[in-house]
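Presenting chain A:
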Amino acid sequence: MSVAKKNQKPHFDKQGDRTDEERVEAAMQTFIQDFGATAALYMESCVSCGMCAEACQFYVTTDDPKYTPIYKIKPFKQAYKRHIGPFAPIYRVLNLTPKVDIKELEDWQELLYDSCTMCGRCSTICPMGIDIADLIKQARHGMYKAGLMPERMDLMGRTTKLWGSPATPIEDFAEILEEDIQDVYGEPLVIDKEKADILVTLAPAELGDHTKAVADIAKILNHIGADWTFRSDGFEASNIGYINGDIELQEKLTMQLVDTAIKIGAKTLILPECGHAYSALRWEASRWYGKPLPFRVIHMTEFLAEVLNEGKIKVKKIDATASFHDPCQLVRRGGVVEPPRDIVKALGYDLIEMEDSGNFGWCCGGGGGVISNTRANPLRFKVFEMKKEQFEETGAEHFLTSCGQCRITLTGGAKKFNWDKKIESLLELVADNMIEDDASSEDSKETTKENTKEEA
Partner candidate 1 sequence: MELLQFARGTALNFALLVFFVGLAWRFFAIALLPFKKNPTQPRDGVGTKEKAVAWFQGIFMRMWPHKSFRKASFFTFVNGYVFHIGLFVVFFLFGPHVSFIKDLTGFSWAYLPSPIIHFASVITTLSLIAVLVYRLRNPVQRLLSTAEDYFAWFVTFLPMITGLMTVGHFGARYETLLAIHILSICLLLVWFPFGKLMHAFLFVFSRGATAVRMKHRGAQL
Partner candidate 2 sequence: MMVKALQTELITLLEKYIQTGEEGIVDLRSLPMSPQDLIRLEDELGKGEVSASVDVTGLTKIWETQYAGVWWIRSFADADVVTYEQIVVCAVPELLKAHPDDISASISELRNNLNNSDEKN
């Protein structure tokens, strides 16, 4: 390892002014509270075979055994064995599993945050079927409570709490859309409409790097004549609480969207091209809502595939080869495998799959907040190199994806390695290649309206 320098920055960040004891206690308390039967079952089932390492991009690119997925939840497992497991009193009295101490938590911060994108690839290899990504998420909750998470990620959390979104104060939302997007791209945006069938949400990327995407979604929705709107009180879909392990914030952000959708009578809520947004709202919202949501939650990719498949929009064919990067939260953990491929095909691309694709696709390396956590960059770039190699093996001309975070991560990687490949978004491609001739569009407008009503 490296020689310790005098003023070397510690390898972990701390939030708040608390004693170590308080931090440990907060973490332990949270770990313990989070255990349900399923997590317990996972804890009990592990046979320490270590195969999950082979599925993890951080292990595979570094060969460092500490990046073995199941190892990353060691403190969580200790808490379980000591306090919750079937033999907890025995473990505790005989001290068979040591107490988690502050040093361990500090050391594990890197493993839980910097080197895990919660991509869930590890659970596809696990012979016991353990959903490690879910355990990581639960463990992050404890780390958040202990104030022991990467500062950059917590900063985003704090900002979100303050502003309602990590990208902008919600009060400024309408103004940004109008001035920075509507005026720039010239596509009329529907903002803060009282009632609408479709509530469209956004991720911070779309208010920063990918503003064109906002115009593009408006373009498509306007084209099909949908009854839709953006809402200042419900646009923030990238659930930073979900990523940080700040469950309370996750709840707040989730309910913000749910309440707004219900308030405006939305039948459908469209999530942006963002993976974690999908996992958070589509698959976890009912944890707080308590029952199935009264409206549909669909990902942008699902929406695009839907309108393309139904013929509501038509696109020009692009005669080129392409490969598609599977966003983990959308594909592996979201079950949206075919829709992006339908879109790629509709666009006329000759799709060449990477060696590991679909359910087994490698993560971009930036999910789970890793992209925001700048100190993890070296790790992330190693993953990028692998991803780049995989893409190059396909010999495809275009590199497509349908997640803003993946796109930023891959684009950042390309820039770092001076790779001239552009990472393209399905949404933008569809919008750019949409055939807008009047005859057909009038037709489709009619049908769309009917369809929307039928759907409702």
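A word on the picks: all candidates are chains of the complex that A comes from, given by their letters.
Throughout what follows, contacts are C-beta pairs under 8 Å (C-beta built on N, C-alpha and C of every residue); 3 or more make two chains touch, one makes a residue touch a chain; residues count from 1.
Keep in mind the model is a prediction, meaning the values are calculated, not measured.
Chemist: Chain A is shown by itself; which of 1 or 2 touches it in the complex?
Modeler: By the stated definition of touch, the match is candidate 1.
Chemist: Give the list of chain A residues in touch with candidate 1 in this complex.
Modeler: Those in contact with candidate 1 are residues 35-38, 40-42, 44-51, 53-55, 59-60, 63, 65-66, 68, 70-71, 84-87, 123-131, 282-287, 290-293, 331-337, 355-356, 358-360.
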